[in-house]
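One protein chain omitted, others in place.
Order of writing sets the chain letters: A, B and C. Residues in each chain are counted from 1.
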C-alpha cells in the first residue's frame, strides 16, 4: 500500500465468496465511492464462473472509469497472497442444505424465521461453516497473516470464532447491520415522542452487548437526552399494534417486522433488544414467539421460506447478466454498510466507533473469555479495539448465558469433528424442546440431509 | 470453650428454629454421641413453646445423663450472645404459605415435586426467607461475629447467600445430605456391576459442583477405579425400569425416587446429577419431567403435597409429647448428617473433606464470583476452605447458568424489597413458561397468599 | 443545559480549586474558544479571595465579551448544586507541606524529581489528598450525582481512586497530558528518520496502558507505518547524548528532560515509557536514575526544588493582579489540554478517543480490578468508555505491579485513617530502600511536617 497526500493506493482486497450476487455488488459501490482509496480486489469463489462474472461487473462500474481493478482468481492462495484486507461472505452449502436447516424441524413443530444463526438450523449450518472458516483462517495464516479479515457470513458468531480458534493471532472481526435498524427506530421514536426531527442513526450513541442477532442496548443517548424513556412511550403505544418499519426491513410479508417481539422483550426486561424480530425470536424459548405460524402472525413478523430465497436468486442471476452486458449498472449510492468506512479507519483515514463481533477479552465481564461477542469497538490505524461494554444485565442473563454456552459447545464439536457433542448442544437449544428420542430423530435427519458438507466429521 | 485432653467443653451452640420437631432431635442425638464435646445449646424459636418443649426433650436424653444442657431462650440476642456455633433450621412461614407455593401454580399447569428450592414455589419461599436471614446475619454480626454458622434451611442457596450479603465477614456454610444418596447409589452399582461389596459412601471420592439440589458429580473414584463406567452400566440397565432405592428415600409414593430423572440427565450430558429426582426435576424445563402428574408417574418419582406435611406434623407433635413425658425416647444412633462432624473438625478434633454451600471465590471459575455454590471443602481448625472444583462442564452449563442467574436476581430483589425485580426473575424460571399476562397473574396470586410475611416489600 | 442548533447553552461547571493561578486560566481560554458552548463556571476555593480574583479575571476575558459567566462561591454545596461538570484542580496542602514531601527524604539520600505522584513524597501527599477527595465525592453524591467529574490534581491515580471509593457510581475520570509529549517526540522521530514532516500528535495512534505518569505505549502507528522501528533508531542515536525536547518541557534546568530515561527504559524492555523523565525516574528502583544529584545530571533531567515553585507562585500572583486590572489579558489560544474537547464530546458535539485515568474494569486484564489505570477511552454522549488496552507486557510487569499494589495500600490506609498501614506501603516503595528503623524515622518526620492536614488519622 502507498500512503500519499491523504490517499491510499495499491490496496489489495481478497474477497472470499467473491461470486456473490448481492453483498459483492454493494461492496463494489461503496469502494467506488471511496475516493481516497484505490487498488485491486481478488474475487475467489468455489463457483469460479460467478467470480468471473463479478470481475466483469466490477470492472464495468462507472463505465470502467474506476480506481479499482477486479480479478477472479483460482485459489485461496492466489486470492490471499499480498492481501491487506480479506472480506468473507460465503454461503456454507447451497439453498438445498438451507432448506433442510429451516424446514426439516417443522415436522416436529419447530418453526424458524430465518434459520441461519441459532436454533437447530443455525446449528447445523454452523457445522458446515466452521470447517470452511478453519480452512480460510489457516490460509490467512500462511499467505497474509497481517491482513485484516472482515466477515459478513452467518452464523456470524461461530464464523468469527472459528477464525480465531484456528489462528489465534488473526486480525478479524465480524460486521452486522442489525443494530443500525434499532437506531433508526429510535430516531423515529425521537421524532414522534420528542418532536426531534432529522436525527441520524449515528447520532444516537448506544452501548451494545451480547451476541450477534441477539444483541442488546443498555444505554442510548441523543445529545443530552436519555432515549430510554422515549422508547418506553414508543413501546407502550405499539406493543399490541406493532410499528411498521417497512422502510427498514422490506415490504414482503415473509420478511415483515413490526417490532412487537423487540418491544415485548423490552417490556419484560427493561433492556433494548437490538436486532430484527425474525432474529430475536429464534433465541427465545420456542413457545414464546415461534410456537406456530399463527403465533408468528400474531406477533406480526415473518417466517422466511427458503423457496423465496431460491426464487430471489433467479432474479439476481438476471441482474448479474444485465450488469455484465451493460443493460443495467450498479447504482453508486452508499449501501449503509460500514465495511469500507472500517477499512478507511484501519488505514488511518478517519477514526470510527461502531459495533463489531470479536472475541471477549473482558469487554463483557460476565460472558466467557474468548467467546465471540458483539460490542462497540474503536477503529483506528491498524487497530480495532473493543470498548468496555459492561456486564450483561442480570435480567437477560438467563436468556443470553445458554446461547453463549450452546455456541461454545458447537464450536468445540465442530473442531473435534464430533457429532455426538454437537447433538448435546442441539438438545439444549431453546427451540428444541422435544423428548430425547425425538431430538435424536430430528438431528439425525438434518445431518443426513446436509451430509455432502459434513464428510470430515466422525460417524 | 475449653480444650483439654483432646476434648472440648463449654461449647455454646445457638439453635435458631430450635422448636423444630425433626432436625433438632437428630442434632440432639448426634451431639449426645459426640463424646469429646460438651456444652450448652440455646434453643430459639418464634414458637417459644416449641423451643421450651425441645428444652425438656434435650435435657431428657439418655435419662438426663448427657453432657449437653438445653435451654429455651427468649430472643435472638440471648441465643447468640457467646455462641461458638449457630445452627439455623427454620420454616420460613407456615405450611399454609408453603401450600400456596406448591399448589397455586398447579392452576396454570405447573407442577412441583417439592417446591421449597427453585421454581415458582422456591422463589416465593425465598422472598419470605431472605429478610429473615438478613436479620439473623445482622444479629450474628452484633452478638457473635466470630461464631460459625451452619444452615440447614431451604432454599439453601439463597439462605446462605443472604447471610453473606448482610454480613460479608460471616463464617457461614450450608449443609445438605442429597449428595450422600448418590454416593450410596454408586456403592450399590459397585456391588451389582463390579462385585465389590460393603463400600462405604465416604470411600467413593467425588468432585461435586454447581448449586444445592442441582448438584453434579464430575469425577467419582473408588480406590483405583473410575466409577463412571460402572454407573453407565447401571444407567443403561435402569433407565426405563428405574432403580428402587426406597431404603434411601423412604417408601411413600409421594416421596418415591427411582432415579430415572438422574439417569436421564446422566445419559443426556455425561455428568452425574447428584440430588434426588424430586429436586432435579424442578430445575429442568417444565415439560421434561413435570408436565403433568401422569408424566411424573412415568418418571417414577413423587409430587409431595403439602397436605402430607401437615398430617406428618401432627405425628411429630405426638412424638414430641411422648419424648417430653418419657413415653418414648430419642434413639441415640447417628443420623448420617455431618453437622456434628463438621463442628468437631472446626474445633480441630479431626480433619474432614465434604460438600458444602459457600460463596464462590473461584472454586467454580465459570460461575459468578459471590454466588453461593456447592463444592467440596476442607474443614479444619477454625477454617472451612472450598476446594477447587473446576468449571461447570459445558454440556450442562445451559441448564446451570440460568439457575444461578435467577437466584442472583431473587437475592437482589429481596434485598431491595422490590417485587417487580422478583417478577422479572419469576418470568425467567424454567418451570414458568406462560405468557407475560398469565405469569403476572400467577405471581400476584402467590404473593397475595403469602403476604403476611412480605410486609417489608414495596408495593 | 439547552441543546439547540448544534450548540449547548446553560452549561454549569463547578471548578474546585477555582482560585488556581495556572490551570484555571488555561481552562478559561479553552472555554472562551469553544464557540458552541456557553454557561456559568462556579469557582470554589478554600482561598476565597483567590476564587474572587479569578471571577474577575474570567469575566474580563475578551474584554468581558464572552459566553461564560464566572462566579466565586462560598461552599462546595453552592459550587456543585446544579453542576453538569465538576473540574478539580487543587493543591493538597501548601508548598510548605510539599517542601517536606520533596526534600525531607534527601536527608536519607533519597532524591525526588517531582515528588507529587509516587515515592515517599507522593505517598504523603496522597495521605493529605485522599480525605479531601473523599469529601468532594460525597458532596458530588449529594448535590450533583449525575455530573461528570474531571480531575487534574496529583497524585492523579489516588485522587480518582478516592472519588470512586467514596461514591462508586461517580462519573469521574482523570486527565493528564504527559502522553502527548511522547506523541510529539515520535512525530519528531518520524521527521528525522522517515522524512515525514508535519505529523500532528493525534495522527500517531497509540495504545496506552498502566498508571498515570508511569504510562507505557505498546503500539504506535502512523497511517500504514509501525512507529516502533523508527523510535528504535531514535533511541539508539540519542541514548547517550539525549534529545533536547526543550520546546516541549520548558527551558529551565530543574525541568529539563532529554528523554534519556525514557530511551533507557525502552531499550531495556522494548515498550515505550510515555511520561517525562522526571516522572518516570520516580517509579524505578532508586539507584537507577535518582541515586544522587550527580546521577540525575548524567541522565540529563532535573530535580525541581519546591523553592522554585514558591518563587514561581509570586510571579503568578503578579500576573493575577495584571489580569484583574486589565494591564494584561489571558491569551486566547488553545492550551493543548483536552478538557474542553472532552466536555464537548460528553455533550454529544464530537466523538473523541483519548487517554484517561479510570478504574480498571478489565481494560488491563493483568492489573487488579478497581485500581485506577490509564488507557484510551471513547468519549461520546454522556459516556466515557475505556478501550481494551491488553495486559501489561510481562517485561515491565515487575516494575508496574508493585506500583499498583503500593497505591492500593495507600488508598486503603487513607480510607481507614491508618498511618501504620501507610507505613507498610511506604516501606515497600522502590525509592525507599532503607533499614526498617531508618524507614520509620523518615516516615515519622514527614508525617509530623505535614500534620496540619492529617488530623483525621488515628495516631
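We take it that a contact is a pair of C-beta atoms (placed from the backbone, for glycine too) under 8 Å apart; a residue touches a chain by one contact, two chains touch by 3 or more.
Everything quoted here is computed from the prediction, not taken from an experiment.
Taking the full assembly into account, the omitted chain touches B, C. The hidden chain makes contact, of the residues B:205, B:324 or B:341, with B:205.
For the options C:11, C:190, C:409 or C:454, the residue in contact with the chain missing from this view is C:409. Touching the chain that is not shown, out of B:106, B:236, B:318 or B:382: B:382 (per the contact rule at the top).
Mapped onto subunit C, the interface with the missing chain covers residues 264, 267-270, 285, 287, 366, 368, 394-395, 397-399, 401-402, 405-406, 408-409, 412, 424, 427-428, 433, 436. Where subunit B meets the omitted chain, the residues involved are 1, 3, 8, 203, 205, 207, 219, 221-226, 347-348, 351, 353, 361-363, 365, 376, 378, 380-383, 385-390.
What we mean here is this: only the chains that are shown with their structure count from here on.
A straight line joining the Cα centres of subunit A and subunit B is 46 Å long.
Separating the centre of subunit B from that of subunit C, both taken as means of CA atoms, is a distance of 54 Å. The residues of subunit C never reach two or more other chains; the list is empty.
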